[in-house]
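Data block below; observations after.
The complex is shown incomplete by one protein chain, all other protein chains being positioned as in the whole.
After this line comes chain A, so read on.
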Amino acid sequence: MNKFTLHTGIAAPLDRANVDTDMIIPKQFLKSIKRSGFGKNLFDELRYLDEGQPDQDCAGRPLNEEFVLNLPRYKGTSVLLARENFGCGSSREHAPWALDDFGIRSVIAPSFAEIFYNNCFKNGLLPIILSEEQVDQLFNEVATTEGYELTVDLENQVVKTPSGEEMAFEIDDFRKHCLLNGLDDIGLTLQHADDIKAYEEKRRQSAPWLFDAIK
């Protein structure tokens, strides 16, 4: 997994609540059996005016010029500002894959849906929860300042604005540790294989009907 330590980049505001994972990456693109290549279809129905197809060359498609990520001033965006309950709906990990492939490294919102939030950490993408007031402030600042950049410092758990203001955020120690070091959590869990085996043996005694039944 990619590490995440410190990142500075252009921020873009996606000003709507309850952005669902169908919106982040529509279903027709989930047919791929790969983890990569979803970036060109990120927010497909918001970004383009026509209906996108899998394996299509997106270069000639009509763009929705009003969509925030299509505005010239947000070219190269890597920090997405969002509203409450970002990533709700389907558990598709294709959503963080698409954000990552597009070049988004961090999403900042007042709240996230749980499965999406969790999926981000498995892909080196950092979701940050700030208060509604702080998110409002960032929305206001980004709107008035072209080329507005944010710095996300995971080690120190702060978001820095261009004026030098720091906004602290919370994150689980385990998730932080994995992101900072780019750790594969399967490898970490397998370090506890003896504990798992011991539990499994107990389970086999107390609930034998759950073993060797499905075959």
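Going forward, contacts are C-beta pairs under 8 Å (C-beta built on N, C-alpha and C of every residue); 3 or more make two chains touch, one makes a residue touch a chain; residues count from 1.
Basically, contacts and distances are computed from a predicted model.
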Notebook entry, point to check: Which name from "3-isopropylmalate dehydratase large subunit", "Putative phenylacetic acid degradation protein", "Carbohydrate ABC transporter ATP-binding protein, CUT1 family" or "Molybdopterin synthase sulfur carrier subunit" does UniProt give the chain that's left off?
Noted result: "3-isopropylmalate dehydratase large subunit"
Check: Which of these touches the unseen chain: A:G103, A:G147 or A:P208?
Finding: A:P208
Notebook entry, point to check: If the missing chain were put back, which residues of chain A would it touch?
Noted result: 15-18, 20, 22-23, 26-28, 30-35, 45, 51, 54-55, 83-85, 88-93, 96, 111, 113-115, 118-119, 122-123, 172-174, 177, 184-186, 189-190, 192-193, 195-196, 199-200, 203, 206-215
